[in-house]
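Removed from the display is one protein chain of the complex; every other protein chain stays in position.
Presenting subunit A:
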Amino acid sequence: MKLTKLLTTVAVASGLFAGAASADDMRIAVVVKALGIGFFEAAAKGAEEAAAELGDVEIIYTGPTDTTAEGQIEVINSLIAQNVDAIAVSANDTDALVPTLKKAMQRGIKVISWDSGVAEEGRMMHLNPSSNPLIGNMIIKLAADHLPEGGEVAVLSATTTSTNQNIWIEEMNKVMGNYPGIEVVATVYGDDLADKSYREATGLMQSYPDLDAIIAPTSVGIVAAAQAVVDAGKVGQVNVTGLGLPSEMAGAVESGASQSFAIWNPIDLGYSATMIAYHLAKGDATAEPGATISMGRMGEVTLDDTTSGAMADPFVYDSSNIDDFKDIF
């Protein structure tokens, strides 16, 4: 614990010194779940990109050394003491941070959450990486993009009761009309178990010999399906796509079993969160239901009734960019 505290102090202190160096700049604190996680290091890169674009912004990238709410509260308290202009946080706990963040807002600090949200009363707005309709559209688009002539696709989901996957599949079915010629022949459930997903994928290829793509909107399923396609010798015939992490899917893209897949881009997320925090702190945008806030190169975010908004379509990864991301997350 002592080491943890020391490291946290060092992290905060280094932020403090950097802050003192150029006091006129707007200071935006990007607080992450824990330091040293590839995903958040990438988000910090995006935040720096936004700062460079804006010019008069300085980023304080900080967070605890382990993913605890207590560690984050400590970090946020010291940020309040430094009187930063805005805090953008990816929370380790939805509720635990609320009192501390309320205190920050009372001091005039603009608080937003991104990636992992904070309860409504603890932040001014929340930035989701994407939204259910955007994800539903993306997973079918990923399959359709490689099937200009149309074809048969099947969905390999998690469990029959997985809320996220069911919503995404429902949203996908709503937009099927936009993809003529693409037919969803089956929806099967791998229960997020590698062996069952593998078996279901093998079964799909047997039942539908002309199958062109398997859409797996789950990280276990997509990896297992890719392995099943490789083992069945159907690389090039059956394209595995859906939602997965670059580190987990690098092998599947390399083998050709997966042409492309999608997930959020942490760089874009850090960039957008910084842009939003900047506009809120500048006062040229307000966080209220229905408001739109500019996110620079990522367009605009429109806030819903809970003052949360979706950044963009999930980001597509393929052989051209997988190597840049596979070591990040």
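Please note the rule applied: contacts are C-beta pairs under 8 Å (C-beta built on N, C-alpha and C of every residue); 3 or more make two chains touch, one makes a residue touch a chain; residues count from 1.
The rule is simple: contacts and distances are computed from a predicted model.
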item	value
UniProt protein name of the chain not shown, from "Insulinase family protein", "Cytochrome bc1 complex cytochrome b subunit", "D-allose transport system permease protein AlsC" or "Pyruvate dehydrogenase E1 component subunit beta"	"D-allose transport system permease protein AlsC"
Residue of A:203, A:256 or A:296 in touch with the missing chain, whole complex considered	A:203
Sole residue of A:133, A:251 or A:296 that reaches the chain not shown, by the stated touch rule	A:251
Contact partner of the left-out chain, one of A:223, A:312 or A:328	A:223
Touch criterion as defined above, residue of A:61, A:168 or A:189 at the omitted chain	A:189
For subunit A, residues in touch with the removed chain	160, 186, 188-189, 192-196, 198-200, 202-204, 206-207, 223-224, 227, 231, 247-252, 254, 326
